[in-house]
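Complex shown without one protein chain; remaining protein chains in place.
First chain written, first letter: the chains are A, B and C, and each begins at residue 1.
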Amino acid sequence: MVGASGYAGGDLLRIVAGHPHLELAVATGHAQAGSTIGSVHPHVRSFRDVVLAKTEPAALAGVDLVFLALPHGQSAAVAAQLPESVKVVDLGADFRLKDAAAWSRYYPGEHAGTWTYGLPELPGQRELIAAASRVASTGCYAVSTTLALAPLIAAGVADPEDVVVVAASGTTGAGRAAKQHLLASEVIGSLSPYKVGAHQHVPEIKQATGARTLSFTPVLAPMPRGILATVTARPTGDADPAEVLRAAYADEPFVHVLPPGEWPRTSATFGSNAAHLQATIDVDSGRIVVVSAIDNLGKGAAAQAVQNANLMLGLPETAGLAVDGVAP
Amino acid sequence: MVGASGYAGGDLLRIVAGHPHLELAVATGHAQAGSTIGSVHPHVRSFRDVVLAKTEPAALAGVDLVFLALPHGQSAAVAAQLPESVKVVDLGADFRLKDAAAWSRYYPGEHAGTWTYGLPELPGQRELIAAASRVASTGCYAVSTTLALAPLIAAGVADPEDVVVVAASGTTGAGRAAKQHLLASEVIGSLSPYKVGAHQHVPEIKQATGARTLSFTPVLAPMPRGILATVTARPTGDADPAEVLRAAYADEPFVHVLPPGEWPRTSATFGSNAAHLQATIDVDSGRIVVVSAIDNLGKGAAAQAVQNANLMLGLPETAGLAVDGVAP
Amino acid sequence: MVGASGYAGGDLLRIVAGHPHLELAVATGHAQAGSTIGSVHPHVRSFRDVVLAKTEPAALAGVDLVFLALPHGQSAAVAAQLPESVKVVDLGADFRLKDAAAWSRYYPGEHAGTWTYGLPELPGQRELIAAASRVASTGCYAVSTTLALAPLIAAGVADPEDVVVVAASGTTGAGRAAKQHLLASEVIGSLSPYKVGAHQHVPEIKQATGARTLSFTPVLAPMPRGILATVTARPTGDADPAEVLRAAYADEPFVHVLPPGEWPRTSATFGSNAAHLQATIDVDSGRIVVVSAIDNLGKGAAAQAVQNANLMLGLPETAGLAVDGVAP
Partner (left out) sequence: MVGASGYAGGDLLRIVAGHPHLELAVATGHAQAGSTIGSVHPHVRSFRDVVLAKTEPAALAGVDLVFLALPHGQSAAVAAQLPESVKVVDLGADFRLKDAAAWSRYYPGEHAGTWTYGLPELPGQRELIAAASRVASTGCYAVSTTLALAPLIAAGVADPEDVVVVAASGTTGAGRAAKQHLLASEVIGSLSPYKVGAHQHVPEIKQATGARTLSFTPVLAPMPRGILATVTARPTGDADPAEVLRAAYADEPFVHVLPPGEWPRTSATFGSNAAHLQATIDVDSGRIVVVSAIDNLGKGAAAQAVQNANLMLGLPETAGLAVDGVAP
């Protein structure tokens, strides 16, 4: 595991520790190389005495699969040094986009390429992931929006033009680097939007959902984990969007369209790989409104990455992954 | 003051205690009648030994102005018993709507009538409030949305069709009655939507903003105070929405369109009568996105009610009201 | 499982769902009988369609083991109706105390009796639990204090006179009944003590630790889970308290005395059965200071109960229990 000192890395370590079929070969950190996992992630007692190594390809060459949990833009350099025989799941954005121009609009550096997109719940995607040796895990905002919207656009139920999404995320989505605006003093008791009008996840969401224009506004919420996405689109027919979603996910172990009248809350997905959905038609505007809840470190990052790894390694897809959240 | 035991009532008491020109004549409660204010609102030390009275018209007849801070639907009965010489500011929804049918769609009981709408920042409204003896203060969601949207529709800059709003509120907006879903255990660490697809504040927001269709989704956020509203609409021209708002509020003491690049956060309005706004054009969808932040108990309830009372009593409009939030 | 609708019940359900050897036979609720587990505990998707039954002995008679997760004082009546062949783990206070007079000082109703005390980490207790058919699981404050203090008193290192404990708990410790002082609006952003000077858990803590006089002050903290206990006592010698604790728990899977210089934080135990400890000598007063952190629903309630059940059923003691917390 590369990049084990961040929040996604910490959750990956926790999941791997409880996974019946995975074994931790090596965990690397950058500034934290040389520290024990216990000191960097006090909650991961299972690996408390394991020392974080430096990120060196040699140390990784012998393993079956590598998780890359690095800041956006840093995965490509590491991936380039890994032999084809080593499977790789990248939690970063580097290999998600098909469109190099879209990459360049939002990220520094060149577009690194395009890997198999790691959202098994998209039609046909599960099989592609199982056959791939390189998978780009979905971003957290993209998971929450795509699960809510993609089946509706695919079914011709929602208009791909003029989709509006407002999504609020817990603070771990912003990473572990010490920044003033992420201090508890600044965040507790406050909601604040960021990157309004131009967010780097828009191209990924459009690519994954089929939306053609998208207004996406992210909000920082005073909680450590969780994304609640409110996704609205104009209907293109009379279908009940909740029923369309219910049919689309009937066999999915981790995506739950709630019973009528129950709406998602992020806490119910805390620590799990679950996504909770509900949908309705707004009586005044007639728009479709879908709300989805995930744990941004769970289905939005670490747990989803393990789900992809399970598929790539031929393991049961649900192995080591919680469907039940830790609540309250 | 009628209904002094709830959260809006508590904030009204606090503001009145520090107000240079207002004096508390009597405070009434319902279940809490007979208790001291100190035991019901431990933060209001100024009135700690004042005992809450029963709500009886006789006790109120001699005062200059009455604040009604009652649950929706309970103001009309009390108001009917007050002489015309007593000015009244109602913090409830009873007298906000012009359209009786809209009232009946969302509230039980008959429509009680329509009072002067208590949002001084709407064009011409300040003068109407100053001349009125009955004012219906604006609802908290309506304040946050109307300040963001009304000038844009009025200026022909935003299309009144297909407005989409997602607004998250702190828990005091849901009142002080003990309900399981409002327990700290349920709320902390969680975001959850409610009344999705059909919210009772939609008619008020449409009436106040001029929007013709409105998708409004409210979200409960893990914080006690604050509303962050994300308001999106299609543009009807090339005007910069931030500049339109800046011009509209240039002389307003409590509405602040932030400098370019700065976006509102709810904590900055905590405990104050301020509203913070910012706007942009979304690069992908071309939609106008306005974000507004208020304190739902401040500009959204108690402080706004005092602003209206100041106007009605011929006092300086800003008397006793904070423009600066208590942060962090 | 009896009393499945509360917070401890919800966490028990979650743990049972992921337990390799336990199977849910029946879950009962009181007011919630007839509801699905999915509607009562939205996070427990594994049992989402299971309907809560009424609490009737007949329904429980055939099972191997019953968990009682009822309000204090209600376990005895149910337990009396269960045959001896059914093993019982009680999460309530009913059967913890040896001293009937101590019970009567703090609880209404008669003392129901004394069961085997369910804290496996006490010397010799693990074997007693394994042999018992009735076990009274330890209270959450008692777990956090006892793990910190009992080995020091037993080793003659800490004076059992004049022990001072201040322990702060998350809100789930106060239960799921809707009470005004537990509303999110009241709790977020606030710390408040309660039952100062006379707390009902004092007799249990004295019985379990050997303390002879104890000042115990509980504090309600703005978080859903977790107890942080600061335990101070006068030393009776020169021993390093951290070393004494380290030796006492060297072989314990769930109790971790942290490396020197690292202090517990409650989040690191979230969702797990772990307890984290650290100790030092205060330089000014010379007092021993031990700080312990647990999840009040984990090692403080549900996970501990499962640990006891594992022992009673001859299962691996750690089966189905997390040692790693879900953090952040």
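Keep this in mind: a residue touches a chain if its C-beta (ideal position, glycine included) is under 8 Å from a C-beta of that chain, and two chains touch if they have at least 3 such contacts.
Model, not experiment: these values are computed from the prediction.
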Touch with the omitted chain, as defined above, among A:55, A:125, A:171 or A:230: A:171
Residue, one of A:160, A:222, A:264 or A:325, that touches the chain absent here: A:222
Residue, one of C:69, C:174, C:228 or C:274, that touches the chain absent here: C:228
Chain not shown, touching residues in subunit C: 162-164, 166, 168, 170, 185-186, 188-194, 196-198, 202, 206, 213-217, 219, 221-226, 228, 230, 232, 234, 263-268, 270, 278, 280-287, 289, 291, 293, 327-328
Where the unshown chain meets subunit B, residue by residue: 7, 10-11, 14, 17-18, 38-39, 41-46, 48, 172, 188-189, 224-225, 256, 258-259, 262, 265, 267-272, 274, 276, 322-328
Residues in subunit A touching the chain absent from view: 7, 170-172, 174, 176-180, 182-189, 222-224
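Keep this in mind: only the chains that are shown with their structure count from here on.
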Self-contact between copies subunit B and subunit C, residue sets same or different by half: same
Inter-chain centre distance, subunit A versus subunit B - centres from mean C-alpha coordinates, in Å: 37
Inter-chain centre distance, subunit B versus subunit C - centres from mean C-alpha coordinates, in Å: 44
Subunit C residues counted as touching two or more neighbouring chains: 7, 172, 188-189, 224
